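My structure is below; once you've seen it, I'll send some questions.
A protein chain is absent from this complex, but the other protein chains hold their places.
In this document, chain identifiers A and B correspond to the written order of the chains, with residue numbering beginning at 1 in each.
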Amino acid sequence: MEILDLTLDKTLQEKLKKYRLRISEYELMKNLLKREPRSIEWALFSALWSEHCSYKSSKIHLKKFAWKHPRVLTAEGENAGVVDLGENERIAFKMESHNHPSFIEPFHGAATGVGGILRDIFTMGARPIAIADYLCFGEAEAPRMKTLMKRVVKGISYYGNCVGVPTVTGATYAMPEYNQNILVNAFALGLFENNRKVTVSSAQGIGNLVVYVGAKTGSDGVHGASMASEAFTEDMESKRPTVQIGDPFYEKLLIEACLEILDQDLVVAMQDMGAAGLTSSSFEMASKGKVGLRLQLDQVPLRDSRLGPEEILLSESQERMLLVCEPSKLEAIQKVFAHWGLESTPIGQVVAGREIELLWKNEILTKIDPDLLVENAPMYQRPYSKLKIKNEIQYPGKKPTSDSKKWIYRQYDQRVGLRTMQEAGHPVALVRLESGRALSIALGCRPWLMKQDPVVGAYDTIFEPSIKMVCSGAWPVAITDCLNFGNPENPEIMSEFVASVEAIAHSARLWDAPVISGNVSFYNETEGQSIPSTPATGVVGLKQKNSFPVHDYFVKENLKVVTISLDEPQNFDPEKIVKSAKTLFELIEKGRVSSARLITEKGLQHTLDMMSIQNFKCNITFEVNFKSLYNVVLAFESQFENEIKNTFPDHFIVQGQTVPSSVPFDLSAKIIQFSKTWGVS
Amino acid sequence: MKIGVVRFPGTNCDRDVYKWLQDQGHQPQFYWHEDLFSSQEVEALVLPGGFSFGDYLRSGAVAARSPIMNSVKEVANQGKPVLGICNGFQILCEAGLLPGALIPNSGGEFIDDWAELKSPSTKQLIQLPIAHGDGRYFIHEEDRKKLWDQNQVWWQYTQMLNGSVDQIAGVTNLSGNVRGLMPHPERAYQDWMGGIDGWKFWI
Partner (left out) sequence: MKTWFIRILPRAEVLDVQGRTVLQMLNHNQLPFSNVRVGKLIELTADQEISNPEAVLKKALALGLYNPLVEVAVIE
């Protein structure tokens, strides 16, 4: 934390604190503006130069993800990445953190996290079709932790279920290191149905209107962080709320209205109002489009008439979008929004030049070049050192995660939308596309592994979910990430950050799955104690239609069961592992494998138990202390034994057989009817 | 058959139900809650699941007072089949077209799972997915007796799931044409969905 100079003007000190800016950033502001910043400009810089909006500590390194891949449609900097899967199917997906708000108010924090990521998806024109969540909690006995866990899950359930998007998978970890900083990362994926084009966010066309749509603006989230540290008393009625409240019902209406106007081709550009609300959306739209804007802030629909221009600019009221349209299209847009019961009000125009003019009842508050804020945000070269692979992995003795997660995903609607082929509870989720192909979704990052070896742990954030999806007959196509770290000003942490980015970038190349979007969350620390570096990832893969069925549990008796290892103990060679995975994938594609499942850190017996949910189990009753990281259980017909042995000659560890089980039929584990070719209805 | 699918703000299983009806060979048509329609236009109606009006106040409470319910009542009075699924069931109860009420699950949590159902009359067993927070069926004792006496209990859960009286999962009106069900037949009509008991489940 930068120590304020005691000789500084008291009001300047107060301003720096209120707007969460450093003295160096203030100097930069003065330099760029060539004068003292005006009151409203403090608010603008505060919003856009926050770590969350500007990526000032990470931008330099995130460039390592850039890769002009033929499958990726969007330029860097768009809301979510877009992937072309061929056969006229395009998807967009992204992951985002909502760690600090969820620690303060877990229900609403988690809910608005889901709401925010959904908006990033449909603002591009994709209908959200799947949600996933990555959660890290502390020990159950830690103060507030039980409540935090329950309320976070309830918040995700509340928002996802009501908005009508299934939450199909997730990952949950519990370690004492998260006692004072929980992690709540939300992932969402959308589909561009009916050949809908990808909507851009760059404003265009002098004379075009800037239109505000969605919910009215209130004082949610204004100066949120400075309030968070205050103690809570009973009579807090008069204070501003630090908590943003999301309304999934309104979001559902917003999704339908937005997709409808996009289908009718009424929109030039659209951006959701997320962090830093109206400020970030308008400034980014102008900066990207290289145009000027004139905004009449007094035209913004208000829930609370006491709000002034600064609060309007900083409000983080949810379920709002900003769009640009030709004047002739306004009426049609308003008709659609009126149908869905939402606001739609023009609040400005696209103008000549490159400046944004903010007006309040005809008084010009400021005229400022958006690039000053968006393009010239400070980029910090935080010191770090290069990390090496340690090759000393030890499986955690105690169970690193809480046991069954069923209590979590039982609260999530899995099946709305009629696309879910494999839901939460399976190692990966499978979501059906119109072509009959399926998307596989899995989230990665194992904090216990990150703690032991950050470089291997970072590779693992891609490798673990990818190998899991290979076992389901899918291969990764693209990646998103949500990098949760402590204080970037700490060189050790920064080193782990850089190592993570480089490992993920390398993994993307090896698996041929580009990183298409992402998010960075720094300063996950309390009183100097940081979380373990947690670079969470969302990996999306594709499973071909009519591929041979492969299950993550046993479906037949008299099958041979073996375990194979894809890597060598204490010798992490990423290229070799991907090659082995490819070999396994080809075996599965040829229909040689009946069941496949990656063995988790909970051990072989636990994995075999999980595979025994339907009438068949395996006669292997001993435990194995694997030294390698990626061990897979395979079940296959004996006729393929030689072929499989020859494909993986050095890697068989154990052998056994499937037998009928006397365990009664588990109703909640649904079997997919066994058919020769999979995916034919 | 020409089947109307009623949509309220917040209904989110409408497209699913449309597809389910279409794939079974019917001609579904959407109706928006603010629009009245002539009962001549349809041979049957479905009120799909979701969170109409966010389920605010009570599930289905606000939707049940929507203008379109007049058309729904007209269709019901003509003896045509009307099916309410999940939120649709809640709306029909709130509108007085079906007896009883749906209140929060006794466990206090939303439940997403597969449920086994039994028909009290035919003893047939089927499996359908459930996904609801307010699925606990409640009815007063005197009316409960009438329900059984008049053969209005349509399906029961074979296990205690959400605290419903007599583990009731679905009921019908007196004449049997209006039916409500908490589980989702439209989510189980193709192999890959995990079950096909939703195929030709209703009409």
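Operating definition for what follows: contacts are C-beta pairs under 8 Å (C-beta built on N, C-alpha and C of every residue); 3 or more make two chains touch, one makes a residue touch a chain.
It should be emphasised that the depicted structure is a prediction, and the values quoted were computed from it without experimental measurement.
Student: Considering all chains of the complex, which shown ones does the missing chain contact?
Tutor: A, B
Student: Of the listed residues A:Asp120, A:Glu177 or A:Asp220, which contacts the missing chain in the full complex?
Tutor: Within the whole complex, the residue contacting the unshown chain is A:Asp220.
Student: Of the residues listed, A:Glu14, A:Asp265 or A:Asp304, which one is in contact with the missing chain?
Tutor: That would be A:Asp304, which touches the missing chain.
Student: With the full complex in mind, choose from A:Gln271, A:Ser287 or A:Ser317 the residue touching the hidden chain.
Tutor: A:Ser317
Student: Kindly state which of the options B:Val62, B:Leu117, B:Val153 or B:Ala188 is in contact with the chain not pictured.
Tutor: Looking across B:Val62, B:Leu117, B:Val153 or B:Ala188, the contact with the absent chain belongs to B:Val62.
Student: Touching the hidden chain in the full complex, which residues of subunit A are there? Just list them.
Tutor: Here the touching residues of subunit A are 104-105, 108, 218-220, 232-234, 236-237, 239-243, 245, 247, 249-250, 303-304, 317, 341.
Student: For subunit B, which residues lie in contact with the unshown chain of the complex?
Tutor: Missing-chain contacts on subunit B: residues 53-54, 56-57, 62, 65.
Quick note on the criterion: only the chains that are shown with their structure count from here on.
Student: What residues of subunit A sit close enough to touch subunit B in their complex?
Tutor: 154, 157, 161-164, 247-250, 252-253, 339-341, 409-418, 420-421, 432, 667-668, 670-673, 675, 678-679, 681
Student: Touching subunit A in the complex: which residues of subunit B?
Tutor: My answer: residues 9-10, 12-13, 15-16, 19-20, 32, 49-51, 53-56, 109-116, 127, 129, 131, 133, 184, 186-187, 190-195.
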